[in-house]
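Structure first, commentary second.
With one protein chain withheld, the remaining protein chains of the complex are depicted in position.
And then chain A:
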Amino acid sequence: MTLTRREIMGGGGGLAAALSLSSLAVWGGEIVEIKMQGNEDGSHVWFDPIGILIKPGQTIRWINLNPGNSHTTTAYNPANFERPLRMPKAAKSWDSDYLLPNESFSVTFTEQGVYDYFCIPHEHAGMVGRIIVGEPEMHGWTELVGTNGDLPEVALKAFPMVEDILTKGIVRRT
């Protein structure tokens, strides 16, 4: 199958500050993969990992590994269907559009902060994810996460806590 890879550059500020590498695994490679997955009858869908800590300049690649469904990775940003802003204001929004099985989509993050995103057809099923770009230290970023807006309750409950992501580096669905 031909892979479709659409890449955009996320983040507008271009913070190039040198950061000391931590022992967290995700800081080792340049490209981090997030799988879009679902079970056989489509009753459960999810991003794996659901929460991840990366450093500025790293690229996230989402890949749809669900043979029976299409998924999107779509930033919470007014640019996307007027969804509430849940990412740094200076960073560029993204929307992959629907990815068929084995298609992928990449975004490079340069602006530090907390980024929340969702899957368009599955937001009401709680298919959301959170990316933190920056150092594995507390920055009061919990407060920077946008207002709850009109997010479905199931989506709000699904977000991993900022503190957990900063502590563990990778948070998987429980």
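The criterion applied here is as follows: a residue touches a chain if its C-beta (ideal position, glycine included) is under 8 Å from a C-beta of that chain, and two chains touch if they have at least 3 such contacts; residues count from 1.
Convention: contacts and distances are computed from a predicted model.
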Per UniProt, the name of the complex member that is left out, chosen from "TTHB210-like domain-containing protein", "Sulfite reductase (NADPH) hemoprotein beta-component", "Succinate dehydrogenase cytochrome b556 subunit" or "ABC transporter permease": "TTHB210-like domain-containing protein"
Contact partner of the left-out chain, one of A:Ile120, A:Val133 or A:Leu151: A:Ile120
Sites on chain A contacted by the missing partner chain, in the whole complex: 38, 40-45, 67-70, 97-98, 100-101, 120-122, 124-125, 127
